[in-house]
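My questions all concern the structure below.
One protein chain omitted, others in place.
And then subunit A:
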Amino acid sequence: MKLNKLLIATLVATYLVVPFALGGNSYVMSLVIASLIIGGVALSWALLGNLGGMVSFGHAAFFGVGAYTSAVLTMQYNVPVFIGLMLGGVGAVLSAVLMLPVLRLRGPYFALAILAYAHIFRIVATEWTSVTNGAGGIARIPALPTVFDYNFGSHTGNYLVILTMVLLFAWAYDVIRRSPHGLALRAMHDSEDATRVVGVNNTLLKGLMLLVSAFMCGAVGAFNAHYINFLEPDYAFSAVWVTIPIVAAIFGGYRTITGPLIGAVVVYLVDQLFIKNFMPTGHQLVLGVVLVVMIIASPDGLLGMIRRALRKKHAAT
């Protein structure tokens, strides 16, 4: 019951309070939207890391492929933008299908093989000039349209769309985690052999997690393309789309659902509002430090740290 009330309060706050309180300030709104974009990517990364047990350094591949798929489809084939967002996710899933053979590898081999894919996709996007216009990039990507007299292209409209996407993804993540498959995936962490013996198809489940994660990341990438209206390979496949989400997910706690989202908002806003001001170049240095400190001090993230502190307090009283 307590959780439900909290959930409703959060929904009311995010859907009603935030747009009314901050809607007028387009700078703050743009920061909030950007942090939700990071949050979506962080969530998809954490899903793969938590449920699939795989560290990916190649999520920029899904982000970029999603962005390019939607941009090209809406501009050259007149696909409606909202359908383009979905198809961006589908495009990322297709690119993830190409990566499925990588699942035979484990640990660091997987992490770097997927990074190799991200590099390959970036080079393809740069060289395939007839479709992507190469390094020149694509400009004037259509913004989100006006539907039923509501302009989703405005800051508040964009905010509502990305918020809904991220919440839907979080909900889907929760459903997967609670399902029997989620149980099997969590059991896989403790022993892959044991779960295999009781009849779980490890590779199939891990593959599905890769596809789900790719879809989420691709759809967020597509949204980002329509939000900023511009794409170029070095931007769409930038390492930033890997670094900040990883820091956010680790900071918040990548084994929880809310952790990556809270982490994304905190890390991104602190980075943009404070660190960037007194460290114009190399402000990502602080992100690296945060990552290192969190891994050593509290690998289960801020939420885990708070939970442990609370438990200690309970024990004391």
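In this section, a residue touches a chain if its C-beta (ideal position, glycine included) is under 8 Å from a C-beta of that chain, and two chains touch if they have at least 3 such contacts; residues count from 1.
What we mean here is this: contacts and distances are computed from a predicted model.
Novice: Just by its UniProt name, which of "ATP synthase subunit b", "Heme exporter protein C", "Energy-coupling factor transporter ATP-binding protein EcfA2" or "Branched-chain amino acid transport system permease protein" is the chain not shown in this complex?
Specialist: In UniProt, the chain that is not shown appears as "Branched-chain amino acid transport system permease protein".
Novice: Could you tell me which of A:97, A:147, A:289 or A:306 touches the chain that is not displayed?
Specialist: For the chain that is not drawn, the touching residue is A:289.
Novice: One chain is left out of this view; which of A:18, A:246 or A:303 touches it in the full complex?
Specialist: The single option touching the absent chain is A:246.
Novice: For the chain left off this view, which of A:105, A:211 or A:305 is in contact with it?
Specialist: Candidates A:105, A:211 or A:305; residue touching the omitted chain: A:105.
Novice: For subunit A, enumerate the residues touching the unshown chain of the complex.
Specialist: Residues 49, 53, 55, 57, 101-102, 104-109, 111-113, 115-117, 119-120, 123, 126-127, 192, 239, 243, 246-247, 250, 279, 281-285, 287-292, 295-296, 299 of subunit A touch the chain absent from view.
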